[in-house]
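Structure, as structure tokens:
A single protein chain has been omitted; all remaining protein chains appear in their positions.
The block that comes next holds chain A.
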Amino acid sequence: MESPNLLNGSFEINEWHENYDANWYINLMNFLLNLNCSWNIVSLHVLSEKALMLPENLRRICRSPFLNWKHLKCWFLFFPLLAVDSVSRPVAALGGLFPITQVQLCDSLGASLPPSRGRCDEPIWTGSPLIEVYLGSRVHISLPSFSMAEKKEKILGDKNEEDSHSNPTNSVVERNEDENANIAAVDRISYLPISLILHILLYVPTVDVVRMSVLSKCWKLMWYLVPKLQFNSNVGFQSQEAFNTFLEECLLRREICMRHITQLVVTKFKLHIVYSDDQAALLDRFLCSPLLRDNIMELKLSMITRGTTVGYSLPDAILNGRSLTVLKLENVLLLEEDSKFSVNLPCLKYLYMLYVDYLDDHVLTNLLLGCPSLEKFELKCFYLSNPRISSSSLKSLEITGYARENLQVEAINLESLALIVLWGGIINLSDCRLIRNLSIDLNSNIDDQLLEDMISKLPLLEDLSLSRCQLLKQVKISSERLRSFAFDKQGNDNEVKATMGTPNLVSFSYKGDIDFGITMISPNVQLNGSIVINGSYRCICMLNFLLSLNCSWNILSLHVVSGKVLFFPEEVRICPPPLAKLKHLKVKTTERWEYKSELRDSLHWASPNLETLLIEEGTEG
């Protein structure tokens, strides 16, 4: 450059290597030495500080390329995920080159954190520029909009001396003008702090994030920084092949990137695919890749299999994932047929399995033995003969499925238990004395006696829900702490009477027909309730039903098909009002009924102490 003026320059070197080798540094040195100009401010954008870590032997044999440089700003794009305290790394790396004046941690707007002075060893080259190091900054903020050279570098020519900020073509100035312009037309998202951008991208499928790379320089490499990968073969791909290629390329690129910048790993992985057996090798490669293997914390695999597909069996690396805390599996094989089953998931807190094959009593026992930290376990759609769930860490358990013989739960710290569709066997809850929430649904074995016994062994029970248990007739519940009770009578054709010795009950909900009655033994219990009556009944039957609810209500929500069933004509009003102490009543109906004032009148008779009455009518009829 034959110019007497000082230049301001900006160089963007977007090449990365797995390891920057000697060749790289020699080329870089040649490149820098060939910039024969007098520089004022030079911005050097590289992906990682490693690109600039010139080895010592090279430094000793070459003259300094920075002799005529005054200010150097280094920007390391791939730095935002690192902790602030690791600033010392690039500073130390560059400190060997030249004296560093300050280290600036930047967000997108260029200056959010206070600058700190870098400490470094005695620099080798004297006469070096003053250097500022920018970490995790956005390349595009100070990039020029035109180019002089044809290679990777671009030069921001500035004919003014010293002061680059007075230059109207400088993009920092441009951006400020933008902000004053029409607010609606301003790009906001690109100027969010990188942590927030990454937070947003956690909720965006990986394919969309990769496609966003063509938006602008700021977005070009963004997808490499997102610690979560999520793929759905049903959305955004023209063919299964295209999806497979996408998966492969993503893995390849992120792996290369990770080898270079070890922090850019994947901690969350979510995959939903229509699975075909030829994808097994690719998935294995993904799940066993160093990108995931030792870093993955949350993993969700959900597969749809068709026809004769064998299914995907989980690789050993996942079943022995040291960092895994959440594992969700849908339609995945737990192991290959006849293989040895070994599990070691020391950090696993939440396990969810739906349609998981090759799960038998033995495998289940081993699985739980390998998960010493498990707190929440959901097991859905299984078929087992004599399952035993034994875990001292477990707090919440939900199982849906079939146990041919008995189900045994041994979990001394269990607080919440939901059992659904458990045809077959007997439930043994010995040792689970800390249960607060118990929900039993669709059970054909529990009778009055079993229920009473079960509840008597759960002194801390607060919430109880019984649904579709067909054998129940005389339900007797004595429980000191019970606060809420829900009963769903569907599937049970008996006349059911519930007797409640529950002094602390505050909430009761019921769903079903009108062959039901409840009696509170404990005095002075005021209930808030919700009652849903399916089917149409004559008003006299409805009145009988309401009279058989021997409790005093505070708030009641009553859902019926039509207001008609709650209209009690004068001749039946000789009996005592059924909802004597009720204060607040809300009636919901599915159908519309035209006689509104009659309904109101009837409801006021039924509950003479009513303070508020709300009627919500449906649209049908």
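By definition in this document, contacts are C-beta pairs under 8 Å (C-beta built on N, C-alpha and C of every residue); 3 or more make two chains touch, one makes a residue touch a chain; residues count from 1.
Following the convention adopted for this analysis, contacts and distances are computed from a predicted model.
Trainee: Under which of the names "Adenosine deaminase tRNA specific 3", "NEDD8-activating enzyme E1 catalytic subunit", "SKP1-like protein" or "Ribonuclease H2 subunit B" is the non-displayed chain listed in UniProt?
Mentor: The UniProt record for the chain left out of view names it "SKP1-like protein".
Trainee: Any idea which of A:M212, A:V274, A:C288 or A:L434 touches the chain not displayed?
Mentor: Considering the complete complex, A:M212 is the one touching the chain left out.
Trainee: Sort through A:H199, A:R538 or A:R573 and give me the one touching the missing partner chain.
Mentor: In the complete complex, the chain left out is touched by residue A:H199.
Trainee: Which residue numbers on chain A touch the omitted chain?
Mentor: Chain A touches the missing chain through residues 140, 143, 145, 147, 183-190, 192-193, 195-196, 199-205, 207-208, 210-220, 235-239, 242, 245-246, 248-249.
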